[in-house]
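Below is a structure I'd like to ask you about.
Only a part of the assembly is drawn; its chains keep their places, and the rest are absent.
Lettered A, B and C in written order, each chain numbered from 1.
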Amino acid sequence: MFFHRQELQHTVKPERPDAVYARKLQEVLGGQYGEITVAMQYGFQSWNAHMPGKYRDLLYGIGAEEMGHVEMLATMIAQLLEDAPLGVTEGAMQNDPTVAAIIGGTDPQQAIVSGAGARPVDSNGNPWNAGYVTASGNMLADFTANANAEMQGRVQVARLYHMTDDPGVRDLLSFLLARDTMHQNQWIAAAQELREEGVEDLPVPSTFPLGKEERAVSYQYINFSDGQAAAEGSWASGPTPDGKGEFEYVAEPPAGVPAPPPTNPDVRFHGTTGNPEAVEKALGVAQDALKKE
Amino acid sequence: MFFHRQELQHTVKPERPDAVYARKLQEVLGGQYGEITVAMQYGFQSWNAHMPGKYRDLLYGIGAEEMGHVEMLATMIAQLLEDAPLGVTEGAMQNDPTVAAIIGGTDPQQAIVSGAGARPVDSNGNPWNAGYVTASGNMLADFTANANAEMQGRVQVARLYHMTDDPGVRDLLSFLLARDTMHQNQWIAAAQELREEGVEDLPVPSTFPLGKEERAVSYQYINFSDGQAAAEGSWASGPTPDGKGEFEYVAEPPAGVPAPPPTNPDVRFHGTTGNPEAVEKALGVAQDALKKE
Amino acid sequence: MFFHRQELQHTVKPERPDAVYARKLQEVLGGQYGEITVAMQYGFQSWNAHMPGKYRDLLYGIGAEEMGHVEMLATMIAQLLEDAPLGVTEGAMQNDPTVAAIIGGTDPQQAIVSGAGARPVDSNGNPWNAGYVTASGNMLADFTANANAEMQGRVQVARLYHMTDDPGVRDLLSFLLARDTMHQNQWIAAAQELREEGVEDLPVPSTFPLGKEERAVSYQYINFSDGQAAAEGSWASGPTPDGKGEFEYVAEPPAGVPAPPPTNPDVRFHGTTGNPEAVEKALGVAQDALKKE
């Protein structure tokens, strides 16, 4: 169950309207790595979790916080739009180049569709979609996805920080940056703890019998480009992070195997099969089949 | 530049047709974590890379391999469909329950649209889309995304391994599982190397001045659910993975701040503002504005 | 701020596994009118609301309940999948027609992607997307959208009720049906209250000066089909619901006006403009323009 309290986790108060920035801020609300994504992702991971206890509590505990971040960003965006030029002004229809320049950078749907309100979309107006969410049931994989989401999110918030000098906006961003710092650290710690407790290990999923994979190529770097600098990396020699092998550098891919011959499905799929006789046959088979029915 | 050779990296030869499985296999070809995703992701990361050398070579070297995996899976799918019942059969229109049962599990577009061929979609027929791709320009974030992609991919291939007993299909999957093992290890090693070389560090992005985030909450686990088990984790006390703080457990969120009052944008957005007088005023303002123009 | 409690609003306990039904139930979780839609819709309407008080409290009060419904459905789906055949079984690879028939009706991504877990998608596996959400800032419009959402949702749950005889599933559905009954009534009451209080009225938006619309056609039913039965309806004669006019039935559309001539944009858009001389001219203009630059 979820409960709402009519407070915010942190002050949300811009110093002045800024519709151009309101559009940009949509990215971390409704973008691929915005707050809706993490709120939904932690939610589905918790509901699909296969054990009670600390890991599931971690998902529950953070998921609801992220829903509150959705609310904070929506609140900020609505305020940034409140008194901003959005294409609706007194008398003149904004033929002032300065105003036109500003309006050019705004999201027209924030004006036309939501009437100076926030929307569940990214900074280009793409609606948020659940193709962004990861919840596989395997916690080491999923916590790595979460660490990535918090990293991408913090990169985006950092970029946005440099795109405004409004102290009120920056104050909110400084809070979000700190929470992303926490969440990055937390998912990395949790992923590490899964490994230390023997609950899950590399390679993920560690419950699949390794003997069933083709071990001869499990630790080979096979280079499909013509640069050789990758040979210098720790991924090209030495022990592997899963503790089960040694990296090997293969400078050029070994010869492949011949591709199988093209398929030749039922002629009634009317694919092109290559010569007039085949076509005649196809026509005949189709004709016969249709007659028989 | 990319070059194609008419060979495959590994044998692709199922023992028998299986249209139901051909549908399932679409997941790791055209799904969120399918081969198209990683091929495109490593490509865009390489083209957006900001330095030459081993890290970019790593992206180049693997990206082209993944395009070859796309080809292998497409080839396998076409063969699984080659002689399989797809709704088109001689005489009888497949009223046999056994055949009907099989057809019920197939992807109708593999028959109607591609004529017994593979498609750039997932196992539910959703077209692949670039919202799955991550390429931020920050390599520690992106390599973490890559590690996750290889983990999710290997989880899915492992599940698919248990869904067939065709030795030819399993032979291909055992190869893909091994390559996913390699790529998981490789991205984890590369992420670690970025940190060891001081090129990038936690929290990502490490080039953002920490002093500008609200440090008071940078390491607090704030629990927005009512379970307390998360307090037991390594993310609730002790040093943080970024080496810059100590985790702190906060069992209940501190009181929030009052939300700002609702916004009151231009009346000509025709939002609902709450009482008949406001409405009269809105109507008047709109009327006046329209008159003046 | 949102808080989570590790309880459910109602018992969620199916009597037996049913993977086919688990797929169907996704519709009211992640479909166009599923619980994610209403949770998000009420959220964005509350954050974009332009006045404090009872209407906004109504949105806040219900929005968080709907997030809890998301959780209940996800929990139910995970249980329906728990011991169900999903393509992974001992020994035999499910060549049993009965099992095949069942598997044919399941969502392969519930097995391959989420490992027997719920997903933020509809019953055809389409990811939920924010194009389903309505939040215009105009409350009479939005509450009508909400009434519709609760009606569509209850229609879908009623259909789903007839598709199972599992007492545990039906018990949950009977609860959701009742809540949808409440929410339908509530939004209709709230929409009516907006009108009675003079806060908003028909036609929406009532703050736009009616004199600026072409009143001659504001109450005409203009029939663009050849049936005449619509003339019998209350929308074809008599007073209009907005209280501002009388319906009029127009059996056939009046003659239209000539369409304007086709546009003739800059030749360098290389649109087809119709005759060789125009083409020569276009080529010349493009050539000249390119020379001048």
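Of note:
The rule is short, and it goes like this: a residue touches a chain if its C-beta (ideal position, glycine included) is under 8 Å from a C-beta of that chain, and two chains touch if they have at least 3 such contacts.
None of the values given here were measured: they were computed from a predicted structure.
This structure file defines a homomeric complex of 6 copies, of which 3 are shown in place.
One rule holds for everything that comes next: only the chains that are shown with their structure count from here on.
For the pair chain B and chain C, the fraction of shared interface numbers is less than half, so the two copies use mostly different residues to meet.
We define each chain's centre as the mean of its Cα atoms; on that basis chain B and chain C are separated by 25 Å. For the pair chain A and chain B, the distance between mean C-alpha positions equals 6 Å. Among the residues of chain C, those in touch with two or more other chains are 1-6, 48, 113, 115, 121, 127, 136-138. The touching residues of chain B, when paired with chain A in their complex, are 5-13, 32, 52-58, 60-65, 68, 75, 78-79, 81-83, 86, 88, 90-91, 93, 111, 115-117, 126, 129, 131-132, 134, 136, 138, 140-141, 144-145, 147-148, 151-152, 154-156, 158, 161, 170, 174-175, 177-182, 184-186, 188-190, 192-193, 202-205, 208, 210, 212-225, 227-235, 240-242, 245, 247, 253, 255-260, 263-266, 268-271, 289, 292-293.
Listed in rising order, the residues of chain A touching chain C in the complex are 1-9, 30, 36, 40, 43-44, 47-48, 60-61, 63-65, 67-68, 70-71, 74-75, 78, 113-121, 127-131, 133, 135-138.
Note for the complex: chain B touches chain C at residues 20, 23-24, 27, 31-32, 97-98, 100-105, 122-126, 155-156, 159-160, 162-165, 224-227, 253, 256, 261-265, 267, 269-276, 278-279, 282-283, 286-287, 290.
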